[in-house]
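Every protein chain but one is kept in place in this view of the complex.
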Amino acid sequence: MFGSITAIGMGLAVIGAGIGIGQIGGKAMEAIARQPEAVGDIRANMILMAALVEGAALIAIVIAFLSNNP
Amino acid sequence: MIFLADFTVIVPDFGLLFWTFLIFLLFWFTIGKFAFRPIAEALKQREHDIQDSLDQAKKARQDMANLKAENEELLAQAREERSKILKEAKEVRDRIVAEAKDKAKIEAQKIVADAKEQIEHQKMAAIIELKNQVGAMSLNIAEKVIRKELAGNAKQEAFVNELVGEIKLN
Partner (left out) sequence: MRRYILSFICLFFLSTFAFSQDHGHDHNDGHGHEQQATTDPHEEGCGHIEEGEFNPGATAFHHISDQNIYNIGPFSLPLPCMLYAPENGWSFFSSGKFHTDDHGHGNGHVAVEGYVLVGGMVHNIRDNSFPDGEVEINNHGFHTTITLEDGKEKEVNAICYNDRLWAVDARSTADGGVFGGGITSFYDFSLTKNVVAMLIVFALMAWLFFSVAKAYKNRAGMAPKGVQTLMETLFVFIQDEVAKPFLGHKWEKFLPFLMSLFFFILGLNLFGQIPIFGGSNVTGNIAVTLVLAVITFFVVNLNGNKNYWEHIFWMPGVPAWVKTILTPVEILGVFIKPVTLTLRLFANITAGHMVIVIFVGLIFMFGKGQWGASLGTAVGSTVLTMFMMSIELLVAFIQAFVFTILTASYIGAATEEAHH
């Protein structure tokens, strides 16, 4: 069966990544509000960090896929 | 029912692997080498040029300021020089005028002296001449008187008067 346990696994992975990316985005906004002149650096680093968090979630999703392969 | 096998994009097939590899390397070695590198060089060159221009402008401004200061100094110097020259010229003029005055005075004095001397000289010569002429005339008169004395008194007297009337003192 495809799309049952896998879906739960993906959902759990996405929760983690969502919290992580939300934290990054929120902190970045705070940082921009505090130092609007550093907006370029903050944005680039925010995207980089979000990409790294996303990478972990993607690995989890793929492993969820693999482990549930019929 | 969906099978993972239908999700064809997650299974890398050999054809696409091969073609992607080929096309990306082609992309890298043609566009990368012959477009991106020249563009980067051109951008760098332009950045360099802009920096150069800015530096040059700064230098020109500096030079201009220097030149202005120099000019002012030169102008001040020139002004000083001018006043000095003017002063000197005035002095020279005064000196020349004074000298000329002195010289003129001396000359004038000399001329006057010369003239006086000349006059004296002339006077002396005239007196001598007069004396000589008076002597000659006296002799002449004396000669004639003596001759008339022999002819009558009245007539002599008339004659002397005539002679005296003839005499003119220059």
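Chains: A and B, in written order; residue numbering restarts at 1 for each.
Note that a residue touches a chain if its C-beta (ideal position, glycine included) is under 8 Å from a C-beta of that chain, and two chains touch if they have at least 3 such contacts.
From a predicted model like this one, the values you see are computed outputs, not experimental measurements.
K.L.:
Counting contacts across the entire complex, name the shown chains the missing chain touches.
P.N.:
Among the chains that are shown, those touched by the missing chain are A, B.
K.L.:
If the missing chain were put back, which residues of subunit A would it touch?
P.N.:
Against the left-out chain, subunit A lists 40, 44, 47-48, 51, 54-56, 58-59, 61-62, 65-66, 69-70.
K.L.:
Mind listing the subunit B residues that contact the chain we can't see here?
P.N.:
The missing chain touches subunit B at positions 1-21, 23-28, 30-40, 42-43, 45-46, 49.
Basically, only the chains that are shown with their structure count from here on.
K.L.:
I'd like to verify one number: the distance from the centre of subunit A to the centre of subunit B, where each centre is the average of its C-alpha atoms, in whole angstrom.
P.N.:
89
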